[in-house]
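Complex shown without one protein chain; remaining protein chains in place.
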Amino acid sequence: MIQPGQILSGSNQGPSGQPLLEARHLRKDFPLRQMNIIGAGKVVQAVEDLSLNLFAGRATALVGESGSGKTTVARMLAGIHIPTRGELLFAQQPVNVKSMRERKKYLRQVQYIFQDPFSSLNPLRSVRYHLSRPLRMQGHARNSREVEAQALVLLEKVSLTPARQFLDKYPHQLSGGQRQRVSIARALAVRPSVLLADEPVSMLDVSIRLDILNLLLKLKEEEGLAFLFITHDIASARYFAEETQVMYAGQMVEGGPSDEVIRRPRHPYTRLLRAAAPDPDRMAQNMGDEVTGDVPERGEPPSLVNPPKGCRFHLRCPHAMEICRQSFPARTDFGGGHWANCHLYSSNLDVQTTRATTGG
Amino acid sequence: MQATNLTDQNLETATFLSSARKGGRGVFRAIVANPKISFGVGVVAVFVLAAIAAPLLTPYDPSAHVITTGVSRSVPPSAAHIFGTTGLGQDLFSQILYGARISLVIGFVAAIGSTLLQVLMGLTAAYFGGIIDEILSLITNIFLVLPGLPLTIVLASLAKASSVGQNELTIAIVLLFTSWSYGARVLRAQTLSIKEREFVSAARANGESALRIIFVEILPNEIALVASTFVGTFVYAIGAEVALEFLGLGDISSPSWGVILYWAQVNGALIVGKWWQFVPAGLCVAVLCASLTFVNFGIDELANPNLRSERLMKKKKKSVVA
Amino acid sequence: MVQSVHSNLDVLLDVQHISVVYDSPDGEVYAVNDVSFTLRRGEILGLAGESGSGKSTLAYAISRLLRSPARVTGGRVLYYPRTRETVYSTSLPSAGEEYKDVLSMTRKELRIFRWSELAVVFQSAMNALNPVATIQAQIMDVLRVHRPGLSRDQRHARAAELLKLVGITPERLKSYPHELSGGMRQRAVIAIALALSPEIIIMDEPTTALDVVIQRDILTEVMRLRQQLGFAVIFITHDLSLLLEMADEVIIMYAGRMVEKASRKALRQHALHPYTDGLLHTFPTLEGPIVRMTGIPGTPPDLRMVPSGCVFHPRCKKAWGKCSTVRPVLLPSPAGVGSAGQQVACHLYTGTGRDEELRASEIVFRKQGGEA
Partner (left out) sequence: MRFLLRRAGFYLIALWAALSFNFVIPRLMPGNPVTAYLAKLQTTNITHAQILAIQKMLGFNPDASIGQQYVEYLNAVLHGDLGIATSQYPTRVGDILARSLPWTVGLVGSSLFLSFLIGTLIGMVMAWKRGSWYDTTVPPLLTFFSAVPYFWMALALAFIFGVNLGWFPSSDGYDVYTTTPGWNLDFISSAVQHSILPVVTLVVGSLAQWVLTMRNTMVTTLSEDYVLMARAKGLPERRTMFNYAARNAILPSVTSFSISLGLVVSGSLLTEIVFNYPGIGYALYTAVFQSDYALLEGCFMVIALAVLIANFASELVYVFLDPRVRQGRS
């Protein structure tokens, strides 16, 4: 067990070997279903162009506000939504999510952990039932004796001990943290190699959040699972994931090693997130004075039905320029895997970006 | 249709059912504990027992003409004839007992059939969504908006005219087809809300089949609602069946509550003051329907505790400060 | 028992031994258990605690907004109004009386007291606003009831002024709540709260449902308005790091009991109660090395089966004999420990031998930089 206070290693070396799960230029538009049949098919452009790689034993965090499309990304990777464009590769083999057979084989490797512990378990079913379904579906256990044995192992793995006591409990007899552990155990039942965690701790009490995060870290390190960690809290992204990518209104804005992206943010939006995040070490006086520009809609992400052209952040960006309204900026690499899509850097303007007062 | 609107019944109440599911005993204890349900079920049980044990309770054959002499064959209630006799001198008490069988059977058959139809329409529309949902909802809403009883009257009278003939089964089927729409809409609404819950997407991501998700994962969480719409349909069916028979669309030869009232109306019992020809039968219908509606309120309170009348809580100590 | 008799005018609210009970089918549940504290004029008092800690119940008890089955079973809430010159305020207590006990106010007095002296900002603005009425209607009805003297367009002007105050364009007066975004709805609720420039504003997790950026905007706004208008704020949240940034004083609640009260500075430097200390170490940091942290073991308490003695002892690393039997009382921190005015309810600090060496080892452990 990792001791408290021990510096987490492996957070800064680069990924080794081939990515387990690759997403290349995924795009997702949801048709806005008009009630009247003849209505023009308006579309919600949820995710514009997403690429990311998941490596065994490492975690990539996807950070963004509500409505940024981060959950849609997770659902695309979990085969719940079918991407409008772009492709998905598992162990370098393209995955055709449309075919039921291939999807089922893919789902044996990639499991989803849901956000709300109170609705991710069927209230009328016991913990035993929840674990037995995946075990039987994937053929890991054929009869109830094998199911019980493997279920007990799973409960031990998520430290719900004494396991036998939890086996026949109902969801309403468990606390939020315990329910989340059961849904993690359910995900582990199919012996996956990739776990997609959609804000696994944001609905939990502060004191038990770290227990769940540490459990997931243990699974990452000891079982070598690859993680996608979706969150709106950059501090937990830095704590949990080696890689972080930031999304805004369906567009990728910045990415790279977590420590680098969060402590030395380059994209104005990441800086805004950094400045806005509650930081106990910062005194109350300079309460984010630099952040509150006078843009009336300053705090609201744009609607995704007809999003603004070019970089969708230009409405709220203190450094917005004319070019930002026309075209989406190309990617600029800052070395060490740290990149950002922003005209401040990409259209090689000579303007020297003033050192932002916040951050590193 | 007396079904109460349970669309906003939230899932937490399902935990009540699951906590009562420690074994059959748990559910039974929960039902008996609720005063409204136990009272309602008790009264219905009395009717059912009376209907079954009819031959033991009354010596007369319901359609036999017992009173054949005297000024009028219709005698007021007396020791011999607890509820008096009909215009043709038949014993009303036995007619009501045997009649109970018909009303209960027709009501039950229509209610069961209608509930199955409601579950089928509601759940498939909600689960599959898209075009299927549009079409099924359109049909449901049309049946909901069209006035139920007139349609039933038209169907029943045409059935009577054609060779299908006039028997309880046709009435039950007619009632079935005109009573399912409200329940289907309510069930669809709730299934839509449950479908969004994450344990359903978890099951789907796990590769479970759609059928299994609907009937094993979603339906059990709606038992309270299905029970409530079943009882609501039962009440509607009884009311409609009695109304049809009152209009003479039932089998007027076989004694049932509606037919008793039909003959009361035809013989002008009202004008000549022979109240016993329509009061007992009417009361039976009212008491049965009321007790069933009571069961419905009990189910509502089981499903949505804050509907329970506050009075029970007030018995506790008065609070220090208002 | 903390005696707090304040004659000087800077005390606004003196809460003494408040207890709140929920009547549940299986007996009475103590949601708030014997809590006392004072609120000074213009002070931001943070109320921190996890779910089930009773922080919201305490705030609603003080403002007499509790709904059955909750009811106050003891204590007093002494309100010291400032006799103000501005036309908006009506001084409640009759001449000579220095304070008014909110809990024993008559219905009429309560109606005058509400919103003109104490206003509330609810958590999810979406259902705190009447969905079928315009924002303007919901501002002006308060003005019509409490400021009968104002004419219709004076009220209209005041409504527009309030919206401008919180950064919303006055055209939005005519719109309905569902037409506003999350951030704007919350600002509209704050505008309504400011309508009668109350002395106290209770904010029940005002920004929890909002995104980080909007939360920052709104909190900055609240700080600016407090500077400008001088009202006191009772700020309820589960996010302790927020309070460490903006609150003057912070109260930590656990299972209905007040476990610690300290200033922001004292809390950050030397949190006394093990639960507070644990809470402070559950926030991953944005700076410094990434170090494995542990949350607080065990699960939050079930108020129906509250552990004996100190409620926190099952989860407390430093629990010893007395903790599981005797309930600790809230006492000012002993000399040389913590800072002035800091209160804590923990046997570590009741000066009975056993706690001295435990605490000594505690200070030694901390000096070696044993934690972040």
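Order of writing sets the chain letters: A, B and C. Residues in each chain are counted from 1.
Just so it is clear, a residue touches a chain if its C-beta (ideal position, glycine included) is under 8 Å from a C-beta of that chain, and two chains touch if they have at least 3 such contacts.
These figures come from a predicted structure and were not determined experimentally.
Of the listed residues C:V29, C:V142, C:A159 or C:V259, the one in contact with the hidden chain in the full complex is C:V142. Contact with the undisplayed chain is limited, among B:L136, B:A243 or B:I299, to B:A243. The chain that is not drawn here is touched, among residues C:K164, C:H178 or C:K317, by C:H178. From the options B:L146, B:L169 or B:A210, the residue with contact to the chain not on display is B:L146. If you put the missing chain back, the residues of chain B touching it would be 1-2, 4-5, 8, 138, 141-142, 144-151, 153-155, 157-159, 161-164, 182, 235, 239-240, 242-243, 246-249, 261, 264-265, 270-271, 273, 275, 278-279, 281-282, 285-290, 292-294, 297, 300, 304, 306-307, 309-311, 313-314. In the full complex, chain C touches the omitted chain through residues 63, 65, 67, 110-116, 119-120, 122-124, 127-133, 141-142, 145-146, 176, 178-179, 189, 192.
Keep this in mind: only the chains that are shown with their structure count from here on.
Sorting all chain pairs by how many C-beta pairs they have in contact places A-C at the top. Per-chain Cα centroids separate chain A from chain B by 50 Å. For this pair, chain A with chain C, the centres built from the Cα atoms lie 33 Å apart.
Across the assembly, chain A contributes no residue in contact with two or more other chains.
Multi-chain contact residues of chain C (touching two or more other chains): none found.
Every residue of chain A that touches chain C in the complex is listed here, in rising order: 2-8, 11, 65-66, 175, 177-178, 205-211, 214, 217, 232-236, 238-239, 259, 262-263, 272-284, 287-289, 291-292, 296-301. Interface residues of chain A, counted against chain B in their complex, comprise 78-80, 103-104, 107, 111-112, 114-116, 119-124, 133-134, 137, 170-172, 183, 186, 190. Of all the residues in chain C, the ones that touch chain A in their complex are 50-51, 167, 169, 181-184, 211-220, 223, 238-242, 244-246, 264, 268, 278-280, 282-287, 289-297, 299-300, 370-371.
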